Every structure is written in structure tokens, then in C-alpha cells.
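For reference, the structure is listed below as C-alpha cells.
Just one protein chain is left out here, and the rest sit where they should.
Here is subunit A:
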Amino acid sequence: MRRRPGAALLIVLGLLLLLLSIAAASVVGAAGLSPADVVRTVAAHAGLPVEPLAPLDDGIIWELRLPRVLLAVLVGAGLSVCGAVLQALARNPLADPYLLGISSGASTGAVAVLVLGLGAGAAALSAGAFAGSALAFCCVLAVIGRGFGNTVRVVLAGVMVSQLFSALTSLTVIWAADAQSTRGVTFWLLGSLASASWASAGLCAAVAAAGMLACLPACSALDAFAFGREAAASLGIAPARTELLLFTVTALTTAVLVAASGAIGFVGLIVPHAVRALTGGRHRVLLPACALYGGVFLLAADAVARTAFAPREIPVGMLTALIGVPAFALVLRRTKEARA
């Protein structure tokens, strides 16, 4: 085994940071609950012999805060890993999880549900978003055809289909929306973790874990793609099969995450770049590190989103850009200076 103190240190640090952020984010909030209250609630629900909190406080922690914290970590981790994989496959630093039309498709699906009244509740909204994403991804695959090797074609197909679905979304909103549902749509499009539940967090946990398990064996292949498709092929990797598999895995994972949280931007674009600047381009380190730091990042952003302007809550998708751009600029500057 190669010893890489730097990489191991970054992973351990990320893990510690994640645990700390989870603890901090569970405590932060309007209700003024202490860390002890959180521990007591978790212990009570785990069936340990402790006295439970008052039902209202218990509900805030157990039904609202903990699922939301969990969902933030999972969405942040999932989007970051998908972004890193797509940047490697498309060999394009601008690639993000929404490269293949997922977010536009999700918007169209969710808006169709909201505005056209195709169903009720968060479950219908998520189902609509997932169906829209899957449809958009199928459209992208159809446009690409067998031209996976041509990364320009892949990116163009994604952009085209995204534009098409954005137009469909606008059309639906203009055609059929009233003021109330338009506001709901806007909020949803910006991305928010407010509707987190144990069910959505559980589903995202399962999908994110499955996606990670599918990506990890492909780490060597992703490394090999760094020098292009032919180099990967000459190292014994089947490029077309790898691309189809990973495009599909990342698309479906992203679709589930977006269905739960809306299209939270920027996480899947900048976290991979920031982490790569620290760990280098080897995916065996990059992907786990992206999962850890992506989770921390979105958790922090969401904690700010729900507390900074309390009692009003702002969509976390706005904050990821507000926090993310300066943070990213800092990393970029530092790595440039380190190289110079």
C-alpha cells in the first residue's frame, strides 16, 4: 500500500468535521434547544431508558431537525460525488450533476404536478420531479446516440435538453399558474430542504449509498479517463460501457436527490474543484472526500439558510452560491499561489 499521509489526514479531518457539523446543526435553530435535549431525544427514540422531552420539543428535534440535517448531508454528498464523476467523464471543468438535463427535467415534472394539480403533497411533487428528470435524461441519451466519445456532443445534448425543459416549465407556469403556486414553484426551483422527512432522507440515503457503491469500483477507470478515452481503452477499460453506466448512475442518483430537495445549485460544481485542489485527481481519494466535504458544506449552508434571517427562511440554493463563490475563490487563489 502507498502511504499518503495527506490524503488520509484529509479524510479523517472531513469525518470529524462532518460529525461536528451534524452536532452543531442539530442544535442551531429558533426553538432554543440544547445539545443535551438533542441527545435525550435521540436516546429516547432509540429506546434507551431516558425521560423524553415535551412532545413539542421532541417533535421539533425528531420530526423536523434531524431528518433535515440528514437530508442536507446526503444531498450535499451525493451532488458533490456526481459532479466529480461527471467532470472526469466529460473532461470538462464546467460539468455538474445537472449536466445531462436532470434539474430542468425535475423542474418541469414538479411544476406540472404543482400547477396542473396532478397530485397532492410532497410525495407527488417528488414523484413528478423524478419522472421529469428521467424523461430529460432519456432525451439526452437519445440525442447523444452512440456518440459518447464526443464530449462536446454530450455537453451540447445536455444544454439543448435543459433549454427545452426550461421552456416547457415556463410555458406551464404562464399558462396555468396562479400567484400562490407560482411562489411555491419559485421556492422549489431554488432548492430547499424544508420538506425533509425521515422517508425522504431514508430514500436518499439508500440511493446515495447505492450510487457510491457503483462509482467506487470505477475509480481506476475514472483516473484512466484523465488522459482521454483512447488512453483509457489502451489500459483495458471499455470506455462506452463505463460512460453509459456512470452517466446512468449519476443521473438516477441526482434525480432522486433533486426530487427530495429541489435543484440546489453550485454544490456539485464547486465542491469537486475545491476538494480536487486539496487531494489531487485520484478518484479513490477524491470521491470519498467529496462526499464528506460536500455533506459538511450543504449542512452549513442550510443551517445558515434557516437561521440567518429567522423567522423567514431563505432557499438554501441561493446560499450555496453566496457562500460557495467566495470560498471557491479563496481555494483557487491559494492553490495558484502554492504553485507559483
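General observations
Keep this in mind: a residue touches a chain if its C-beta (ideal position, glycine included) is under 8 Å from a C-beta of that chain, and two chains touch if they have at least 3 such contacts; residues count from 1.
Assume contacts and distances are computed from a predicted model.
Of the candidates "Oxygen tolerance", "Phosphonate C-P lyase system protein PhnG", "ATP-binding cassette domain-containing protein" or "Dihydroxyacetone kinase, C-terminal domain", the chain left out of this view carries the UniProt protein name "ATP-binding cassette domain-containing protein".
Among A:A30, A:A167 or A:L235, the one in contact with the hidden chain is A:L235. Across the entire complex, the residue among A:L141, A:A218 or A:L287 in touch with the chain not shown is A:A218. In the full complex, subunit A contacts the hidden chain through residues 1-2, 91, 93, 216-221, 223-224, 226-228, 230-231, 233-238, 276-277, 280-282, 284, 339.
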